[in-house]
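Shown below is the structure under consideration.
Shown here: the complex without one of its protein chains, the others still in place.
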Amino acid sequence: MNPLNLLFLFADNFAFIVLSAVGLAVIFGMMGVINLGHGEFIMIGAYGTTLSANAGVPLPLAMVIGVLVTAVMGFVLERTIIRRLYDRLLDSMVATWAIGLILTQGVRIALGNSIPQISTPLGTIAYGEFSYSTYRVVLSVVALAVLAGLYVLFTRTEFGIRARATIQDPDTARALGVDTDRMYTSTFVIGSALAGLTGALYAPTLTVVPGMGSSFLVEAFVAVVIGGPSVLLGTTLSGGLLGVIDALFTNLYGTFFGQIAMLLTAIVVIRLLSNGLTGLVEDVRNRMEGE
Amino acid sequence: MCLYAISVSRMNDGRSGPSRRSFLATGGTVAGAALAGCLTGGGGSGGKDTVTLGILEDRSGNFALNGTPKYNASMLAIDELNDDGGILGKQIETFAPDPQSDNKRYQQLTRQAINEEQVDALWAGYSSATREAIRPIIDQNEQLYFYTTQYEGGVADSYTFCMGATARQQLGMVMPYLIDEFGTDIYTIAADYNFGQISADWVRVLANEHDANVIGEEFIPLSVSQFGSTINNIQDADPDFVMALLVGANHTSFWNQRTSAGLDLPFGTSTVMAQGYQHKRLDPPAMKGVYGGFNYMQEVPTDRNQDFVDRYYEKYPDAPYVNEECVNNYFSIKMYAQAAESVGSTNQEDIIAELEKGMDVSAPEGDISLQGKVHHMTHDMRVFRCDENHDIHVMEEHKIPEQFLSDTVGVNLRENDQTKQYVPADYFEAADATRE
Amino acid sequence: MGIGDTFDRLCRPFEGPNTIGNTRRFWIGFVVVVLALLGYPIGFGGYAASSAALYLLYAILGLSLSIIWGYTGILSFGQVVFFGIAGYSFALISMNLSSTLTTMLALPISVAVATIASLVLGYFMFYGEVRDVYVTILTLVVSIVMNTFMAQTAGSEWTVGSVALGGFNGIPAIPSLTFSVGDASVVLDGSSFYWFTLIALLVVYLGLRALVNGRFGYTMVATREDEDRTEMLGYDVRRIKLLVFGLGGALAGFAGVLYATWGNYVSPSVFGITFASIPVVWVAVGGRRSLLGAVVATVVIEWFRQQLSATGSQYAMVIVGAVLLLAILFVPEGVIPRLNVALLNVRDRSETTPDSPDGTPE
Partner (left out) sequence: MTATDTATDTDSTEESQTALDAAGRQSPPVAATGPGTDTLLQTSGLTKRFGGFTAIDNVDFSVDEGQLRCLIGPNGAGKSTLLKLITGRHDATSGAIYYDGEDIADLRPNDRVDLGIGMKFQVPSVFDELTAYENMRLSVQRTHGDDNLDEAILDGLKRIDLAERATTPAGELSHGQQGRLEIGMAAALEPDLLLLDEPVAGLSLEERREVADLVTELNGDGIAFIVIEHDIDFVAEIADEVTVLHGGQVFREGSIEDIRADDEVRRIYLGGE
């Protein structure tokens, strides 16, 4: 087994898991809302990008458009539907599921079963008898950049501090003059934009069809569930862990075992760590401070 | 394996009254007297003023991309027949719901088509899974059924007519060509479900027959859309060509990914392009060097085909492509009409007997014929090559009959009724090789 | 009033604050509806009955989620897991040992398999202190695992006895339920399958009514309302949740067997995310805290979806989605509880005379 292959495969998996999960993780971690329409949000981002690129917009700009379209959609949905359901989190799952259903079929009706696809930019890296797509290497760098950007946003900015205050204690935050309504809207829009970004980034490598969202769901849910309460740390850790497991098992036994190994890992982690990987880290930190 | 024969015709008791079909008809062919209905038993309706065809094709859900052209082509055929005076002078009506790529829904709708709408013949389903889900219902009710997707082969069913090319016909066309052109080391990537597994079995059988070797084989779940390791594995194995038996939207992502990863090998396929017109949807050169063994692509360079393609786009100006299944639906409806005319009725038993005599069909792909004994078609098969500009070239062409059931298994549905699907693993050692 | 009193006494075990419909009027209506449903195949024939039977068996699946989610507060996406496991078990058992006796035995064995599966998963979750929404996501992940796993069992190595699991294609030609005593045997199909399913649904519904209005039902509700508080009353909430989950698994499994014999077919799509979401939709729309709501919503929604699909309209799924959204937004407590309140209000207004208030529990 070529170690470079394994490294690329890991980086690729890491990027896919992190980018699949990050939008879902922000919305779930910050608001407690499980967005079952997450895959369809990604699909919208991919459509925005592909349609713009087909219309002659340069790819980077087309990706920005994809992100914006999804963010605007997230804003509208939050204002009209999601906000009515904050105190009914389980109902919000049903609502977002319905939104996903409408989006998939709506896109199908409006744009048909397929649209012309765009090709992957940036060419190839060749090494020995192997070669690898440069764009996919870029994707893993972008995944890290997204995590870093969110880290800065939520820990180093005024907005981030307000957002975290809102999550920890909405009543107190309100008493301190934080407009919690706006915080929720912003968080949902950020989550949507991240989903849109995922769609935009993967549009040149995947088949953009109305049902494409489902191919992100497994990774997204598994990563979120084993990540635990702390969104960024959790997503990073689960991207890392699942990425390694998937890369190893896929390389050793094939794609199917890669997937199954990942899912079984999820179940074991949930069973052993009730607060996910984040919880494990906190425990270790506590123990070290405590002793 | 005919457990479902235990309670044959169970659905025929307590039949419902007048049918409510016609207001759903799509072909614009409603003949006023539809409400007359009929209460006669048997697998169909003899004395109506109209002929009812059931067209169950997906226009939403996972298979909408493949189902929609099938639906469109069926409607085109029916319109043309109606314009020519229908079948036996009766106008054709349709029962054409949208099963939404959901097999449960297919089962419900198949029952409805047979028991409530009393269709005279049924066209239904894209995937093999769908076919297998509804075949027990078809057989219980002795319903004449046309399955029009190209498929893994092996279905010997007294009520089912398989109109698509089988894996053996398709692979038997393209593989010898690729072995001649590029060499004998083959790497197979196949969708990890029945169709892919059996097709991969056929790749091994055909490799064996042509002194070639399958040096690597990989089965990829339908849900996978990331192919980094697959591409590595292919590069590692360094074959002369790859047989790609990929299915569905997720797998379509393979082509962009292999191009951007610089995997520049010849690919053989029985699935890609002819069904999902990837060469139209993807930016060149994603499909460069892909060779398909098909009975039909829109690009078939004949006047007869051009005429058909023109008519199709006249009715569906926004349609993206005329695919392989599209043509199978089209000619099989025409073939059914031909059989009904020569029998002089729409009695299903009579039509099945008539079809089992064999029949020559003039199809958009060419002049082909029905092998009555096995309910399959002898197709006009071609090797299509996709170049770097995504133009399609026909490299070779000849007629290939269904061989597995007729020669290897020795099925004769004229004489023996059955409802079984045979698999190559039971007949070929090469197909039964233990897999990794 | 002798008959009336007897009637009331018969109804009493099924009445209480945890269910809708505790009046004599309700029960009379109930009996009328049940009689009408029993007569349905006679009026409309075997085909109609067989179509309707699917909705009825789905209603049992809906009820299994209603007690878990609505009454105990655990949102499970895993009901389809047990539904599917039982369906597959039934296929494997009945097809490997195809005699009428084994087909008969396959029913309880498959239900037992599903129950054990749910108890194992439940033990794993509830005794592992997996909480709240993580239960929801975990059950969803388990469904996806089952879906992924079963979908790749196409190879010939995945054969159990003489039956291939069939991968994505699933297992066709599963025998219908057959009951035999001595030489006489009854194959359940068409109308007889409908009657069997209807009576099963009736028994399950009444059984659950008795359960939720009894001792255990109160503890379920208490667990839903506040687990810590319930523990402080000395209840072992882990055990309560496990038992309810097991009961839900058994009911879902029972529905799964009926499903496998209804279409004579089972495939991995029963574990898919779409099908996994559907029971949540039924229960949410019908009214989580109402057994009747779950049943009615299941039947109506499935009938509606089928009718929409039969029209061939491409808007079918959009309409389904929109109806759901509207229901969730504007009828949060569920359609049936809302109707119930509306009916009670209408009656209160029309009966301002000091009549016996027969609607109030306790």
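First chain written, first letter: the chains are A, B and C, and each begins at residue 1.
To be clear about the criterion, a contact is a pair of C-beta atoms (placed from the backbone, for glycine too) under 8 Å apart; a residue touches a chain by one contact, two chains touch by 3 or more.
Computed from a predicted structure; not experimentally measured.
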| item | value |
| --- | --- |
| Residue of C:80, C:237 or C:317 touching the missing chain in the full complex | C:237 |
| Positions on chain C where the hidden chain makes contact | 17, 215, 218-219, 221-222, 225-226, 228-238, 360-362 |
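Just so it is clear, only the chains that are shown with their structure count from here on.
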| item | value |
| --- | --- |
| Pairwise touch network: line, ring, star, complete, or other | complete |
| Whole-Å separation of chain centres (CA-atom averages), chain B against chain C | 37 |
| Chain centre separation in whole Å, for chain C relative to chain A (CA means) | 34 |
| Per-residue overlap in chain C, given as positions that touch at least 2 other chains | 148, 152, 314, 316-317 |
| Chain B residues counted as touching two or more neighbouring chains | 60, 192, 219, 221, 223 |
| Contacting residues of chain C [partner chain A, same complex] | 69, 75, 124-125, 128-131, 133-134, 136-138, 140-142, 144-145, 148-149, 152, 273, 277, 280-281, 284, 314-318, 320-322, 324-325, 328-329, 332 |
| Parts of chain B lying in touch with chain A, wherever the complex brings them together | 60-62, 64-65, 68, 192, 218-221, 223-226, 228-230, 232, 235-236, 238, 249-250, 252-253, 256-257, 259-263, 276, 280-284, 286, 318, 320, 436 |
| Contact set on chain C toward chain B in their complex | 41, 44-51, 54, 95, 98, 148, 151-152, 154-157, 166-170, 172-176, 187, 189-191, 263-265, 267, 269, 274, 306, 309-314, 316-317 |
